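Up next, subunit A:
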Amino acid sequence: MLPEIYSIDAFMTEKDRGQGWQAPDRYEDIEMPANSALGVVIAITGLAMAFGLVWYMWWLVIAAGLVTLVAIIARGFVRQTTRTISASEVQRTHEHWLEQVRRTTPINRSQEQTTANHGLPVPPIEGAVQ
Partner candidate 1 sequence: MSQNNVIPIEHNATQDAQKTRHPGLNLGPAHAHEEDTREEMVFGFWVFMMSDLIIFGLLFATYVTMLGGTAGGPGPSELFEMKSAFIETMLLLASSFTFGMASLALKYREDRTRLVFWLVVTLLLGVAFLFFELKDFHTMFDNGGVPSRSGYLSAFFSLVPLHGLHVTGACIWLVALLGQLAVYGLDAPVKTGILRLAILWHFLDIVWIGIFSLVYLGGLS
Partner candidate 2 sequence: MSARRLNEHEARECKTEQRSYVWGFALALVLTLIPFALVAFADIERLTLWVTIGACALLQVVVHLRFFMHITLDKNKREDLLLILFTVLILVILCGGTLWILFDLYQRMLPNMMP
């Protein structure tokens, strides 16, 4: 499912040739980073620490520093750092998307500003007025 890039603006070229939105030969699992609260925690403690430093509120600086430290150490104990999107889920989502594309009526430039525009253009190969 990784896009194969063979030219600059490959998706554009595909659409120009009327070959966009193709189903791949096979679907594979996608490994993604798992969600983590660390970023949000550090965003908050960082703000608190900066505020404390500006206004000489040392207790706040120390507290924010400690929370940051504990959060980073706790993050080290997390072993589930990736999440896998299964091939079947990738297939389901992508096929749903392709189906949606198939059901959408393509439009040309002159209709771009109307409500008929659902985001799918007529490719130039089929003689669209550009």
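In this section, a residue touches a chain if its C-beta (ideal position, glycine included) is under 8 Å from a C-beta of that chain, and two chains touch if they have at least 3 such contacts; residues count from 1.
Keep in mind how these were chosen: all candidates are chains of the complex that A comes from, given by their letters.
Note that this is a predicted model, so its numbers are computed, not measured.
Trainee: Candidates 1 or 2: which touches subunit A in this complex?
Mentor: Candidate in contact with subunit A: 1, the rest do not touch it.
Trainee: Would you tell me which residues of subunit A are touching candidate 1 in their complex?
Mentor: Its residues touching candidate 1 are 1-2, 28-31, 69, 73, 76-77, 79.
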